[in-house]
Structures are given as structure tokens and as C-alpha cells.
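Every protein chain of the complex appears in place save one, which is left out.
Chain lettering (A, B, C and D) follows the sequence in which the chains are written, and residue indices restart at 1 in each chain.
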Amino acid sequence: MQEMIKERVLTLINEGAADRVLAWETGEFFYDRTPKFFDKNNVNDLKYDSFCGANVTKYLIAEMPKEGKTIVLVKPCDSYSLNQLCTEHRVNREKVYALGVGCRGKIDVEKLRTMGIKGITAITEEGDTLTVSTLYGEKKVARKDALLDKCLCCKGKEHKGVDEVIGDSEETSVGDKFEMVAKLEAMTPDERFEFWRGELSKCIRCNACRNVCPACSCIKCVFDNPKSGVDNKAAADDFEENMFHIIRAYHVAGRCTDCGECSRVCPQGIPLHLLNRKMIKDINELYGDYQAGAEIGQRHPLTDYTLSDDEPSVVHERGGANA
Amino acid sequence: MSLTNTVTAEDLIRISGVDPSKCMQCGKCSGACPSYDEMEYHPHQFVAMVRKGQIEKLMASDAIYQCLSCFACLERCPRNVEPAKLIEAVRVAVIRQQGMNHMTANDIPEKLDEKLPQQAIVSAMRKYSK
Amino acid sequence: MQRIGVFVCWCGSNIAATVDVKAVAEAAKHEPGVVFSTDYQYMCSENGQAMIREAIKEHRLTGVVICSCSPRMHEATFRKTAVSAGLNPYMVEIANIREQCSWIHKDMAEGTEKAIILARAAIAKVHLNAPLVAGTSPVTKRALVIGGGIAGIQTALDIADAGFEVDIVEKAPTIGGRMAQLDKTFPTLDCSACILTPKMVDAAQHEKINIISYAELDSLSGFVGNFTAKIRKKARFIDETKCTGCGICTEKCPSRKGLNDFNMGLNTRGAVYIPFAQAIPNVAVIDSAQCIHFRTGKCGLCEKNCSAGAIKFDQKDEILEREYGAIVVATGFKPIDASAFNEYAYSDSPDVVTSLEFERIMNAAGPTKGKLVRPSDGKHPHEIVFIQCVGSRCTEDATKGKPYCSKICCMYTAKHAMLVREKYPDVKVHVFYIDARTPGKNFDEFYRRAVEQYDVDYIKGMVGKVSVEQDHLHVQGSDLINNEQIHINADMVVLATAIEPDPTARALGTMLTASMDTNDFFTEAHPKLRPVESPTAGVFLSGVAQGPKDIPETVAQAGAAAAKVIGLLCKNELTCNPCVAHANEALCNGCSQCERVCPYGAITYEDKEVRSPEFRGIKRIAVVNGAICQGCGACTVTCPSGAMDLKGFSNSQIMAEVDAICR
Amino acid sequence: MKKLSLNALNRFFGEIAEKQTLIAPIERAGQVDFGVWSESETVRLDVLKTVKSAKGAFFPQVEDMVRFHMQGKNIEINPSEVMNEDFVIFGVRACDARSFDLLDRVFLSDPVDPFYAARRAHGTVVTLACNEPEETCFCSNFGIDAAEPAGDVSAWIVGEELYLRANTEKGETLIKDLEDAAEDAAEETKKAIRAVTEQLPFASLNLEGFDGEHLMEKFNDPAWAELSRACLGCGTCTFVCPTCQCYDVRDFDSGNGIQRYRCWDSCMFSDFTLMAHGTNRPTQVERFRQRFMHKLVYFPSNNDGLYSCVGCGRCLSKCPQGLNIVKVIKALGGDK
Partner (left out) sequence: MSVNQEWTPNIVAFCCNWCSYAGADLAGSGRMNYPANVKIIRIPCSCRLNPLFVLRAFQRGADGVILCGCHPGDCHYSTGNYYARRRMTMLFSMLDYLGIERGRTRVEWVSAAEGAKFAATMNDFVKTITDLGENKKLEDLRCKK
């Protein structure tokens, strides 16, 4: 597929349909991928394989003032982010050629590490099995066990609103994506509090979740703005840890496409997507099913209303026993 | 009929769930009442008298048994006062003071009468089997 | 750093009885930035205001905090005071220590402590206040009156007499409204048409008044002084400029099945009709749903017979776009549907009629030419029962009745009873009533006349049931005074049905962003002090649209609304509310979320060159039109970056208040 | 050399914790970081790299400095107390142990940082040799021997035994009651570690040219623009880094007074050293360059050629977009 993509990109650039391509290059290890802009001279370094988990669409924002058109490689899930960015006028769709690329789920090397696999030197894929070579011998792992968490709640194999698709995709989701949210909802408030304290207390406020998030596209975030009254560079206490994540989830509510980048990049492994997904679940249940980024120009549920919306007290009424 | 404990308006309000202060004495309940002529006190008077605390008079009156519990008053009231429930409450108060049931389900067959409408039996059960 | 003065009002004993005002003034002294603090019996008095003015000058105050009654009461007063001392009016903040403190607390220590906290919050806020300068916007010197009943007509006449242009938009083919349907008016019993039609003619002939009949408001944009209305002029299939109102077409029309709305459906009319003889404009209208030509393509008798050539079957709805400075809502009322009350057998017998139907029956131009007959068989009735409060004062079911008193029923029922007895002394008249409400000039005298002079049988009590029997109506009711149940065999029953706002009002309220109460009556800006203004600037209220009222009250309110409109249109420009939203260019992402929640369309976007530490170059940013923005703040919360903020209620000001309260 | 059965480790920890605070790599919510030990915590000596480095023991992410309190119109000033209790940090790896030397050069040189100095004086460092170095490790480039970690006590895991060797008096005191063992008990383990270290992909990076001599050349290298392009500007690399020592001093207005504290800052952040006029590193290119220039050029220039990187490899595994110091060294170093 990688070669087909390179060929197509080159054709597009040569035809004058675009000037550059936003994709991935390989890093220091066989498994790390860095988003990169290529032109026709170095497009040969373009890499597309099972390690290209990163969602590159946010890089388009900085590209907008430049002349010409950019091809962006989007996996099915990334296409939602692209549409959402266009809806919010952060990306001008006319300056982008969205090239959908097939995806059968991306591999999470961190996951292999947490399985206790150390010193990874190579991974070969054969069907549903991965063979992991390490400094300390070879290990076999089922592919599905090594997928990024975001692939486990895959939004499907369909690219939304792209100009063209290359390669086939597979849906990789397993079970109900709201399962963990529902599990948390079923806990008592104190249990939930303990759960989130445990998770959020790990936060080092590196801002990776925010900076990678395609919805967090503010030119200056409130948490960086001394005039906002809530800025800080470190969570000085529990309250600030909570507040940062509450406000971040709230600011992206209705706009979050559930791309899962926040959890992917968190160095502390905080399941941040569970915050966003809770908002998505609530929106679906209270205001009707809504998928941010499904198309350009949607009016998101928090900038909309109906006369018969539930009262906020519905929050207290739902979930009965654990009130 | 011996009245040992004093029944207050609050007791009746609690038993019936009726708020007599909502009544504006329009008399539509009494205008709709099929037992009006038999009753010493009429539906609107029940409401007024409960409001004034004249409970003993009501409890002593046969009017409480002349009410058919047809609920016409309740249906017609423009302000949801529900006089029938209040009358029922007075009956209940009387029965509670008596401390025993007048009628059990077993007594019904012998009392059955071809001419008696079924509603009357139901009503009678309501009245006497507290 | 601001130099803040704090002024604590005693409000006589209203505040001083439960708040130690001296302690509040003393505590305020220790707050940062406070350079002067004092207390006084009545801050709003001339002496109090003089004290504030002097302090502003003497202590070079940049901010003022008044601890007094609600800002809704005297904020404007104290802002003016500040202006007269050379301070920007928006540098004044009020701490509400009366309504929200001294009046609700009994304990002195508690009240004082809370007053100090409220003062601190106001001080914290004023630290962040900035002088605001109100912008101005021009005023279009034309008014729109929605509804052409007596309320609308009177308002339009008064405005036009002051020299301003007025458009009346009336949804029916003629102006005149409900009053045109009435026979006589209480308490003088003069003929309704005789006093109304000259007014209609005045309106039609007034050079400043433009009547747009058979039309409805389609949409409205803009703001006080600058509304743009789109008015849908429905096709009447008649060329208004040609029709002479001769009425030949209405006679020739072969379709006679249309219910005559003007006569409350008691008789029928042709597909082409003129609602009533004195209609204005005196122009026919074709009911296309009924018209044979529209249904079959044939007929066209009217067209053939019209010598003026006024019939236009191909006429289309027309949209007029007009600009206005002010809008008056005079949409009036309709009687509620009496069929919801099964007990009165309205649906079961044609002899049970509503009062407005009875009004038409009694009217010389009505379906019976003014002769009192039973609708069922045309026979003369001998006994009539009037029932009051049908659906009024009814809290039972919102879909059925109305919780309010409709106000006019007692009087018109007395009028009806009296008119019947006057014309037909043989007819027995009973009136069932709950309370006879007759406050008004000559009202009670009128009612007593019905009882004493005309021998109308007033029965204190309500009807529980009306049943249709062979040739009469059996009425069962209670007489509470005689403590008996009454049974009457009546020939007719007249229901004094409650009145409710016209059904078009709700949609109009939304279009005008004018608030309404749960009963769909338009809300006044203040129930006592601003009874003819809507809270939405530039929208005024006239007649029953605001609440039940009789004709003289309606006319009075119509005049008052006109006066308010004139006051507005006299101005060449309006001062805008300076407490509006504004976008910080450096922070704005141009994401368009704010635009989506703005109820006024005050936000637009433009590409602009911006230089900030985070961004250099051209970017899309939000721009707020300060004349359109009303300052609700919906945009400020939807903005994730905090670029959008509200002057006078900024993020930092509100947070400062929170901090001060939670300290 | 002393020895201790790994089974007895918890008892040993308990003995230490009776007298002083014990900090060890413990697992919380699925992640292993240095934290205060108690019997209920799970110690994970098998995990090579804690997410955050050990520097937090001496230079915590947030540290209160002084509190101001307004009384009427007077200000009361209460400086925070410096650390005054002994503590032990256990399980520090060779790379992190070296980072303490680097931090010392910053915080203990004049003017001495009293908060850091107090923590250093009260802390006893127990290091642990890296039995299974990972592919991201490259400490050997900076003269660090993963088999011979520094610290007050050095430790090795050999089979089911832990061997400990005191390097300082503090260390001596800590382990004096343990059972004696042969001095060469860990030699085989050390050999094995060194054998792996040599095979690591980045065992020998070419650091040529990273010195004061070539400062301008490196500074002006056009490669920075491309290298930094994917950088998100998050602080992950700096916050997991054992040698990053930048902090910001901030005031928090609590309503009742001002709490002045310092917290880690990151040169990757757009508001790093933001001043009234703006910032002198307006784009991510400058910020990215700053971080690596500091580690590889400025710091060694001022500190006898000592690089401000210890090769722990945390940035290699944690950067969300696969950027890291190795990539920079390869792009700008001798192998360019």
C-alpha cells in the first residue's frame, strides 16, 4: 500500500493538483513514526504501515497561510478530525487534498512494553500474529492485543468526506466503546472519585494531550493565558489536576471526534479518552446520536438546543442507586 | 357514634391529600352532585367546613354516607380541589375512630341485590371495609 | 489601582435595622483600593447623591460602590450621579444589601457579615471595571403595528398624529378585530360599530398610516431603532387598487359553504367575500380553499361580473421588506374552545353558545339580523342561562382552561342579560356566577341595574351539568346562598368563555425575541412601572396581547404604547447598551461557535492581520456588532479560548466576585 | 559488600521506613514512578524506567517557597521551610544517578538553592544496576556504566539476592546491619549488563562537534527547522527528563494571601520565559533548538564538557511524535 500511496502522491504533485504531502516518516526505531511534510523530492521517504497511529490532521492548521494545496493522508478515524477542523474554519478544505489510506488498526509499542517485552528490535506481521524480536529473544503476540486503544473502538472502515481512498480498511473495534464509561457510571461516587484521583494524580501537566488534540486548536489556551485566571504550568494541587481535565473535556465536548490521540500520547497512561467519551455518551443519550466530524458544517450539540431538553437535574436522576 | 379523639382539619388534609385552600367556592361540585338533595352538607360545604375546622359536624352527618363516591365533583372542579376525596377522608376518620370494619368481603354475597348497581357495592366496600 | 469610594445606605431603617451600616463602611475601608468609605440615611436622596459627587471630586475616586437597594432599583440613579461628578457611569457597582440581605435576614450579626461580603464582591468587581462608552445607532422613523384591532388602530392613530409613519399589519382581510364583532359595549350600551368604524376610517384615511391587511410578519431582524421586517402579504386574488368594494362578486359567488368567521361560524358566506359591510379596506378576498375556480379550474363568475376587472386568480403571496424603528404588538385575543368542557354540552347542542356567538346573534348585522332566536330551530327562547367563568380561573388542566380571570366576562354577561331583558321582557334570564367582579367606573352600577332594574336572576354558584333534552336544555347547578341544587329547563345556554392570546402570538414572540408568560401573554418590561413595553428594546405592547382588558383599558394602553413609540422615534439616534460582547483578536480562533449561539446575529467574521506573541499573520476573527449585541453572554461561554468576553460582566469580574464571596 | 534476599526486601524497606521516608519505584494506576513507600504499595524493581525520572526527589515538580498574607494594609511574609528530615531513595538507575551530579552543578553552584541543597543533604541514594537495558538506552555515550551505578549505595540483583555496596558514609550507615557478602558477587551480572549495553542500537553515537567551538555553526544549522516541524510543543520530554531543571516561579492568590511556589517549566512551551514584550523564541523551531543546544552545547561549554543528557532514553519512548535527542545528535553530530 505504501508504494501505491507514494506513486499516487507523486502523480498528484506532478499533475499540479497539490504541492506537498503530509504523512509520516520513520524515526530512530523501526516502530516510531514522525509526522512530516514531503515534497516530490523526498516523497520516497514517506512511510505508511502499522505504526502510523498518529493523527496528523492538526498539522494542517499551520499550513493554511502557505500557498498551494496539501495532500494529507488520513486513516478512516483521522477523516473525522479533518472534517471537524474544516467545520471550525481552522482548515480550509479547498487547500487540502484528503487522501484516505486503508487501515487495519495500528500497533502500540507501549502496550508490548507493558506486557513485559523489553529491548524490542523488530516486529514482523503475519496475519493476526506479531513476531517481536528483542535483545532478549523472540516473542509472539496476537495482533489485536497489541493494537492502540483507539483502534479497539474504531469508528469503522469508512473514510468520511475524503477525495480519494487507497487501500482497504478493516474495522477493529471490540465490543461496546462505552463499556468502560458505563462501568465507571455504575460505581459509587466515592469509587469514581478514587478512580479518577488515582489516574489524574499521575498527570505531569506536560500538555501532550492538549497539544496533540485536533479539537484543542486554540491559538492560546486558557491554561496558558495569565489573564484567564486559571493558567498554570503544573497542577499545584489536586484541584488543579481535576480542573485542567474537566475544562479540557468540557471545551472539546461536542467537538471531540473520539480520535483517541490524548490517551495515545499521555506519557503517564491516563485514560483521558474516558472523559471525552463520557461527554459523547451523554450527548448521544440526551440529545440524540451525534458524531463530531461526520461531515463538514455540523452544528454541535452544545451550540444547539431543543425546547424539550432534559433539565440538568437529569444528571442526578440517572444512575439511580448510586445517587 | 362516640368521638373519642379529636380529628383536625390537618388530619383530613393529610389523609385525603386535598388542599381545601385552593377552593374558590364556585359551587360547581355541588352543581354536579347527584346526591345533592339527600345530603345535609354539600360537596362545596365539605371543603369550606374542613377549611374552617368544623370537622365534628361533618363526622356526625349522614351526608358522608349519602355521597356516592361518583367523583363527579372531582371531575368538574376547575381547581383540582377534589371534594370526593375529602368526604372519603371524613368517612375514614369516622371509621378509624370506630376501630373496626363494618363489612368484610364475605358479607357481600348475602347483601347482593339484583337492583343494586355494582358501583354501589364498590362504594359500600370503600365506605365500610376500612 | 483604582481609587474606590464605598457608600453604605441605611435606607432609613430598611437596611440599618438588620445591618450595622457603620460596620460595613468600616470593613470596606480595609479593602485594597478603598480610599473613602461612609454611610448615610438615604443615599438616593439629593443630599446622599451630593455626598457621592463631593467624594468623587475630593478623593479623586475612579470607582464607586454603593451598598444599597437592588441595582434594578437605583443603579441608573447612581450612574447619573457619577456622570454629574465627571465619572464614567460604568465605574459604579451596587452591592444589593437590602432586597438580598437586610430584608431577608433577621439577625444583625448575620446580616452585617453578609453585607460586608457583598460589599467586598462589589469592590472586587469595580477594581476590574473599565469606563464604557455607549455607542449610538440611528433610528428609522417608522413604526410597525402588528394587529389591526382597536388596540392597533388607536396606537397607529396616535403615532401617526405625532407625524410618524405607521404600518399596520393585519392578518385578517380587514382591520377592526374583535371589537368589530361586538354588538353593544358596557357600561354605556352604545353600539360598538358606531364608535369603532369612524376610527377605522380615520386610520384608512390618515396619510401617515399604511394598512397592510391580509398579511403576516414573516421574519424580523435588527434591533431597536433598526428593525427590518419581512411581511408576507397573502394573495387575496383581488387587485386592491381596482376593487371598489361594490360586493357584486360576493353575491354572484355560487359557493356558499364557507363558514362566516366574522359571525363566529353561525352562518355561511361565499368563497369571495367582504367580511362585513364597513370592512377596511373595503375590498373582497377569495378563499382559495373554497373557491370553485381554484378547485376545478372552472366557474370564474366573479371575474366575469367584476366591472372593475379586479379579480386576479394568478395573484401570489408577496413579501414586503420594510424598515422600522419600533414595533407594537397588538395581536389581541380569541375565546378559548368551549368544547373542552363536556359538562356544558357545547358540542352537543347548537343552543349552547359562547358569549361572542351570542354577541353576533344579538347584532343587527349578525346571522339572525339581531333577532334573538334559538340557533337549533329558530324559535324564540323563553329561558336563558348564562354561565360565567367557563375556563377562567381554572387550574385544573392547562389544555382546557386558564388560571387567570378573563376580566371582561362579568361585565359583558351583565350586558347580555340586560339587553335580553330589555328587548324581550318575557325571557327569563339566570346568571350563574362565582364572583361578580365589577371594579371600574360605573361598572358595579351597571351590574346592579341588571339585578335590580332588569330582574336578572343572579345565582351564586356554578353549573355542574347541562344535558340536552328533547326541546330544551336541562341545567343543573348549585345555589350556594340558598343552599340548594337548582334545576332549570332552559332554551339557551350562553357560556362566558375565557379569552386567550391569539394563537399567532407565540410564534411572533419568538420572532421578536419578546418574552411571554406561561399563558402566552406578552410580558411587560416591568409589571408596574413599564407596563406597555416589552423587555426587548423597541417592542411595545398594546391591548389584550399583554393581558385581559376591556375596551377603555385597551385604548388607554394603546395610547400609552404610542407615546412610548413616539418618544423613541423622536430621537435621531439611540444610545446602545455598552455592556456588549467583544472578541480579543489575539485569542480568537475564528471557529464560528459563537456565531451559532448568538440569538441576534450580531457576530460576523473577517480575515484580519493580527500580531500577537502566538500568531502573526492574517486570520479569521469574530467581530461583534455592538449595536446589535444585547449582552447576553452566550458567546462568551461557548468560546474555548476565552477570546469572547462581555463588557461589564467580564470573566475576570465575575471570577473576582466569586473569589470575594468565597474568601 | 552486603547482601539481602529479595524476599526480605520488604522487611528491609519497613526498617528504613520506620526511621525515615523511603522513596521507591512503585506502581500506581498502572504506571511506575518514584513515590513514598508504604507496606501497601507495590515496588517494581523489574521496571527499568520510571515514567518520570528520579529528579523529583530533590527537585519536585511543585515546591512552595513563600507565603504572603495581607493583614489590613500590611503584608506578612512567611518563607516555606526547607526539607529537614532524612529520606532514602531506592532503586535509582545509573543514568538518573548521574543526573543528580548535573543538577548539583546547577543548584549547588553559587547562589546555592536552599530547597535543593536541603533535600540533597537529607537524602540517601540507593542505586540499582540495569539488568536488562532497553533499546532506547544510550547512557554509555556519556561515560555512564549501567553495571556500576553511583549513589550512596550501589545495588545489583543477582538471581534471588540483592547485593549492596556502600559508597559513602551515609550509605554505610544505611546498610550496616545487613549480612556481609563477597566483594565480587555481582561481577558476572556486571559483565552480562555490559555485553548487552555494547549491542544497543545507540551504543556509540558520534557527538563530535557538540562543544563551545562549534556553537554558532550548530545554532545556525538549517536542520533545526525540519527537525522541529513535528514537535507539538508539549512538555513531555522535559518533564520525563532527568536533567531538565528549568522552573517557573508563580504566585497563587488564594484570596487570603499569596502562595509563591515554583514548578517545572518547559522550554518547549510557547509561554516559556514569556515577558511583557513577548518571547524571544517565537516559534517552535527556536524552542526546540534551545532544548537540545542547551543539553549538547551550552551546558558542556559551561561545565567542563559534561553533556546535560544521561542517555536514559525516556524522551525516545515518550515523545508522542517520535522526536528525541538521538535524532538530533544524528542529524547534527559527527555523522551528519
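Everything below uses one rule, namely that a residue touches a chain if its C-beta (ideal position, glycine included) is under 8 Å from a C-beta of that chain, and two chains touch if they have at least 3 such contacts.
Small disclaimer: the values here were computed from a predicted structure and weren't measured.
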Touched by the hidden chain, restricted to displayed chains: A, C, D
Those residues of chain D which, in the complete complex, touch the missing chain: 67, 252, 254-257, 259
Residues from chain A at the interface with the omitted partner, ascending: 184-185, 187, 189-196, 222, 228-230, 236-237, 239-240, 242-243, 246-247, 249-250, 253, 275, 278-279, 282-283, 286-287, 301-307, 309-316, 319, 323
Missing-chain contacts mapped onto chain C: 70-73, 96, 98-101, 103-107, 110-111, 113-114, 117-118, 121, 510, 513, 515-518, 523, 527, 535-536, 579, 597, 599-600, 630-634, 636-638, 646, 649, 651, 654-655, 657-659, 661-663
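Criterion: only the chains that are shown with their structure count from here on.
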Between B-C and C-D, the pair with more C-beta contacts: B-C
Cα-centroid distance, chain B relative to chain C, in whole angstrom: 45
Length of the line joining the C-alpha centres of chain A and chain C, rounded to whole Å: 52
Where chain B touches two or more other chains, by residue: none
Multi-chain contact residues (two or more partners), chain D: 270
Touching residues on chain C, where the partner in the complex is chain A: 586-593, 596-597, 605, 612, 614-615, 617-620, 638, 640-642, 651-652, 655
Of chain D, residues touching chain C in the complex: 70, 72-73, 253, 255-256, 270, 274, 278-279, 282
Touching residues on chain C, where the partner in the complex is chain D: 30, 32, 613-614, 616, 659-660, 662-663
